[in-house]
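Quick one: this structure, given as structure tokens, is what I'll be asking you about.
Only one protein chain is missing; all other protein chains are in place.
Think of it as A, B, C, D and E in the order they're written, each chain with its own count starting at 1.
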Amino acid sequence: MYLGNEAWPDLGAYFESESLALVPLGSTEQHGPHLPEGTDHLIAEAFARAAADETGFLCTPTVNVGVSSHHRQFHGTMWVSPPAFRDYVESLARNLTYHGVDRVVFVNAHGGNVPHLREVGRRLREDEVAYAVDWMWDESVPELVDDLFAQNGPHGGPKETAMIQHLAPDLVHDDRLAEARDGGVPSVAEAETIVHGARTFYDAADNTANGVLGDQTDATPAKGEQLFEAATGELVRLCEWLDDQAFADLMPEPHV
Amino acid sequence: MYLGNEAWPDLGAYFESESLALVPLGSTEQHGPHLPEGTDHLIAEAFARAAADETGFLCTPTVNVGVSSHHRQFHGTMWVSPPAFRDYVESLARNLTYHGVDRVVFVNAHGGNVPHLREVGRRLREDEVAYAVDWMWDESVPELVDDLFAQNGPHGGPKETAMIQHLAPDLVHDDRLAEARDGGVPSVAEAETIVHGARTFYDAADNTANGVLGDQTDATPAKGEQLFEAATGELVRLCEWLDDQAFADLMPEPHV
Amino acid sequence: MYLGNEAWPDLGAYFESESLALVPLGSTEQHGPHLPEGTDHLIAEAFARAAADETGFLCTPTVNVGVSSHHRQFHGTMWVSPPAFRDYVESLARNLTYHGVDRVVFVNAHGGNVPHLREVGRRLREDEVAYAVDWMWDESVPELVDDLFAQNGPHGGPKETAMIQHLAPDLVHDDRLAEARDGGVPSVAEAETIVHGARTFYDAADNTANGVLGDQTDATPAKGEQLFEAATGELVRLCEWLDDQAFADLMPEPHV
Amino acid sequence: MYLGNEAWPDLGAYFESESLALVPLGSTEQHGPHLPEGTDHLIAEAFARAAADETGFLCTPTVNVGVSSHHRQFHGTMWVSPPAFRDYVESLARNLTYHGVDRVVFVNAHGGNVPHLREVGRRLREDEVAYAVDWMWDESVPELVDDLFAQNGPHGGPKETAMIQHLAPDLVHDDRLAEARDGGVPSVAEAETIVHGARTFYDAADNTANGVLGDQTDATPAKGEQLFEAATGELVRLCEWLDDQAFADLMPEPHV
Amino acid sequence: MYLGNEAWPDLGAYFESESLALVPLGSTEQHGPHLPEGTDHLIAEAFARAAADETGFLCTPTVNVGVSSHHRQFHGTMWVSPPAFRDYVESLARNLTYHGVDRVVFVNAHGGNVPHLREVGRRLREDEVAYAVDWMWDESVPELVDDLFAQNGPHGGPKETAMIQHLAPDLVHDDRLAEARDGGVPSVAEAETIVHGARTFYDAADNTANGVLGDQTDATPAKGEQLFEAATGELVRLCEWLDDQAFADLMPEPHV
Partner (left out) sequence: MYLGNEAWPDLGAYFESESLALVPLGSTEQHGPHLPEGTDHLIAEAFARAAADETGFLCTPTVNVGVSSHHRQFHGTMWVSPPAFRDYVESLARNLTYHGVDRVVFVNAHGGNVPHLREVGRRLREDEVAYAVDWMWDESVPELVDDLFAQNGPHGGPKETAMIQHLAPDLVHDDRLAEARDGGVPSVAEAETIVHGARTFYDAADNTANGVLGDQTDATPAKGEQLFEAATGELVRLCEWLDDQAFADLMPEPHV
């Protein structure tokens, strides 16, 4: 069920019996020469909508712009500051509880949002108003990701390429995959971002010329579909697991 | 040109020659028994994308959730607090200037966002980093709106109904138009929200039983199309006017 | 009853039986070549004190500086940022509730304060600690204003001029009324502040050379007195209406 | 020169040749059974206006409500939180610099405002936009205060009583002076607020039954006048001294 | 009992029977040519640990950096802004209440922290979560301080010199005591920081060349020891007094 498409009287029954909401969040930021800037929010929305369709849980509209200043040197990257992002997402999630929502799945497709979603989730839980988890598709199927690609590259790499080839093939510049690979960096390790134990890297531009990592030529729409199906299954099961928990069990433990 | 669909190298040319961005903003909130909760952000996005297509100016992804706590009593209304909204939008707009954007059109379809967009716009201008205007489609064609409908009703009324009938007909419950009218309030005046000069009304639920005003049965897809074309034309001309101004002329006057 | 003049033991009886407070708010900002910078706070204070005298309700001291950056290009305009204004007024109003006040009338004479007073009022109400309304004198007697003046001009125009001629005649430069009219702008419409539906105007200096609008020569002390009496009557009736409401009826409606 | 009474064109000459502003600040809070709640802001305004009259420097309208939560247990005390007060005053003072003001005298008559004015003053100075000092009348003539009264009592005591007897005799309940003395506390020392070196006192209600200290029966209008003349003289000389300094000499020293 | 040295199971018994915590706070800032920058936090920690050892009350680790921008012109001074300091200390103290602490002694050795600790303490008390007092050693034994030294000098003077000679003799440059005295200022009075009643001084560098006041040559380790023993005794008695109070008696008085 997609909240944006429903009229309010038709949502009453949902809130009467259910208290879970899927909230898609992504970013609008450079994803190399071959992928669209909307990659992350397109992926987040696709997963959240698919899991909502399959389970009947409610999916909200998408937060399209996240914490991406580390990609700002590349044309078109949009971003908000971490405090602005946290406050916006916290306010949005906290207000959902007015309708009875008490568990939220942040279906997030942008790594830069993660610590901020954790911080928001913690506040909601410590206030005992809601339990929120953040979920990233690729972390739900790590073995499959590793099986499919030799050089994953966390940003703009073959796994994201395959995903957009599957979800929005018109938005992939298939003729630039080799260029993406050759102008980028094969792996995080080769980016040499760790100096004597310290992560010295702040921006994508610090270690890649075109903003991406991995071997994009290894991506295919079929791999994207396989990943999408597998990870959607994980998200569906996460929702079902969450729905099965007693609210009290999701809340903080008491003091020892 | 829609930013979310472009790869970063393809945006370089735009920022080299242009400095305007259209930013759609709406809300996700009840719009009566007949319209979807996404009404406002759907409308905002449609106008911004249409004007961008026609002019070649850049359109960003949409801010889908705005300042709507006054609709919260109806199932599904989402909202963020005014400070969270202002900070998110200001951060988003201010960061666009990193790429050279210095004029922003907030294509907004939700009245509750207006004072906050004004406040953000003022800050950007007083800091002399960008000039932002907020634009609402119905205020650009007031005579046409008045000509087409006898009872406009500012929220969920016939003008918004017609617009969604045109843009997303599947999302309108055409069989509930009479119910929307009969269960709501004909006009703001009849809602009796002014007591001895003071606006005593805070929430939609204070004066309407179903959240909407006006005579929805007066809406047709053809009226929606007519309005859409007319207002898109205004938005196009606004962009062209804004693009023609010298940046210095958009900045604050000096002290007398 | 004026709070500033009372010793604390003499206020105990009031708070025992009453829970309403009038809080005057204005601005200190340019009002053209003919009116004093204190115009708005002088007017607000006069109305609040008069209504308090007539009804016995409590009037607090005045907030003299408001949100006026849009008049800053003219010598002497004082202002605070919107967040500073909101926080100051919210703190002041919220703390009144400690003494039992649960309904507040913001007697406001400056348009620039309005959205901020609304935002504060909404927070107080959503927290269910108090119900606040903002009242502007000219909006309580719109027909009379229209009857008395041909060219109202919202800022520094004949209605404000007549009001100060009545309240503080020594502070009006009567010999500059024609200059005020001729150096300003006849009406908002003629200021051409709307471009294709967007309000492109941020500052008074954007469209007036001397900061004011309307035909000031149309003002007389008698008209000022007539307006003052009429609007004070409205304010008195607003206070009485508010006092008559049950607190629960002033609070937000429950979720549908 | 009082800013609130002037029209903007008449202030141009002042800002051309002068850069000093007097800003009166007080509180609205209980001052015992005999004095009005407005005591502090009445005193602050009287001094600032008198010094402005004598010197020609500019005086602004008054900030009437300050940091007074420590008097809240007594009917009618108004207050704002420290952050709200600081932000309001900082914004007000910082914006004065837009007109060329670069030195500000906070003419303050409420002890509870002092650390906050110091904090604001420090920020203005460290940013090198203005130099602000806070001035309290009784600290400018400490010997005279000690000469005139045996039991000063810092709050609502004879010095404040005498001052209001001089400035606004109608607002003093002269028939309650003995009651004020007998129901209060003779001196800070007798209030026993220090325990083993720690100030354990937070609120006036912690150690006084009626909110005041000292021997109020020792006050006379003549003493009030004497104090007013003497302290006004000090304020005048402070303004002249400040006006004589080079701006650079008022700014922070460089790093050693 | 020092919290930092204990394993969590060993703290359970303490929180079961006691609810008091000593929190040492100081600064890291210039203390003249003869004393270490850590002077204030070394002193605070020494007192808090000694009183905890003597009484069995709990002492937490030390807050080492405080509000010291007024010493910034001298090499090495560290500081945080007042809001950052207040929020950090408030958060730290408020969270102690989770374990049952409801009375806190801020053992503070830096004057610049005082108004901020008061503000934090007030918030904790007004929220009725804890009662906090701030204690400075030299204010607990004022007569002894006066007896021991002719020229106290509040910052880097003989009392602080003697204290470090006692607590950490290796950190005192005894060969620079005369230089400290001769290059500094004998007393606050001679620093001439008051102009017509206004404190015109913001930074130590405004009136001292080497950052310190008083006659440092008057300090001896024996005097330091005498002061330490005497003031520790006061702190011990303060803790015992505080422990003896009923919590309700420490909370704010009700409205009169």
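Some notes on this structure:
Here is the rule we go by: contacts are C-beta pairs under 8 Å (C-beta built on N, C-alpha and C of every residue); 3 or more make two chains touch, one makes a residue touch a chain.
The model shown is predicted, which means the values in this text are computed figures rather than measured ones.
Between the chain not shown and the residues A:Gly12, A:Pro82 or A:Pro186, the one that touches is A:Pro82. When you scan E:Glu37, E:Glu119 or E:Asp203 for touch with the missing chain, the hit is E:Glu37. Although one chain is not drawn, the whole complex shows that of E:Met78, E:Leu144, E:Ala191 or E:Ala230 it is E:Met78 that touches it.
Touching residues on subunit A toward the chain that is not drawn are 69-70, 72-75, 82-83, 105, 115, 118-119, 121-122, 125-126, 133-137, 139-141, 195-200, 202-203, 205-206, 231, 234-235, 237-238, 241, 252-256. For subunit E, the residues touching the chain absent from view are 3-9, 11-12, 14-15, 28, 30-38, 41-42, 60-65, 69, 72, 74-81, 83-85, 87-88, 90-92, 95-96, 98-99, 171, 173, 176, 211.
Criterion: only the chains that are shown with their structure count from here on.
Distance between subunit C and subunit E, defined via averaged C-alpha coordinates, is recorded as 48 Å.
Note: centroid distance subunit D to subunit E, computed from Cα atoms, is 29 Å. Residue positions of subunit C touching 2 or more other chains, listed in rising order: 8, 12, 69, 72, 74-75, 83, 98-99, 255-256.
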